[in-house]
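For reference, the structure is listed below as structure tokens.
One chain of protein is taken out of this complex; the other chains stay put.
The block that comes next holds subunit A.
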Amino acid sequence: MPELDDKRLSFKLVYYGPAQSGKTTNLLRLHDLLAPELKGEVMTMETQDDRTLFFDLLPLGFRAPSGLLIKCRLFTVPGQVAHDGTRKAVLSRADGVAFIADNQRNQETNNAESFRSLTENCARVGIDIEHLPLLVQFNKCDLPTAVPEAEIRSRWGSTPWPLQFASALNGLGVRESFATLLALLYRRQNAEYALAEQHGLSEAAFVAGLLGQA
């Protein structure tokens, strides 16, 4: 849930998905591509053979016209099945989720399994997935083994979640995915925190503030 004091409002966004689907790569590319007013370093906690054991953290922020500091902290979960307890702890208190799927045909089972674990863990940590800002990104679209976009759209088209296609390694679709998630986050939180009314933040300004296009 967002943390608010009189000077700052902090959101937590979680990059969730199966092992080696590109969650950390998304974060690293975002760090390179975005230029918000405030941008921290990517904090990589602990890795083993280049695989996340705990989490990665990228902090971003900008100041609203009202002077309120809007902070957005992006976390990744460890994708490996064994780290479910860690995954659940990282997912706790999330305000939005980017589900990073590995869009290769032989990874479909892993994607489905990970998505199932997302819904289960949401329920366990008290997140209502029905109302959670959630974006689904199909990553590694540049690979020859990738499932064609049309097929994905026909299969996922009926779900309520926006779909994005990306090649995180090449920086493609990463920024768009994040922007889509931010728009969902704004729509979910605007009323509660009076972002437009009290802080002069429109949806476009909110997204632009964190992307760095202001």
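Throughout what follows, a contact is a pair of C-beta atoms (placed from the backbone, for glycine too) under 8 Å apart; a residue touches a chain by one contact, two chains touch by 3 or more; residues count from 1.
One rule holds for everything that comes next: contacts and distances are computed from a predicted model.
This figure omits one chain of the complex; the name its UniProt record holds, of "YhcN/YlaJ family sporulation lipoprotein", "histidine kinase", "Cytochrome bc1 complex cytochrome c subunit" or "ABC transporter permease", is "histidine kinase".
Summary of contacts with the chain left out: across A:His31, A:Arg51 or A:Lys88, the touching residue is A:Lys88. On the side of subunit A, the interface with the absent chain consists of residues 1, 3, 8, 10, 12, 38-40, 43, 45-46, 54-55, 57, 59-61, 69, 71, 73, 75, 83-86, 88-90, 92-93, using the contact rule stated above.
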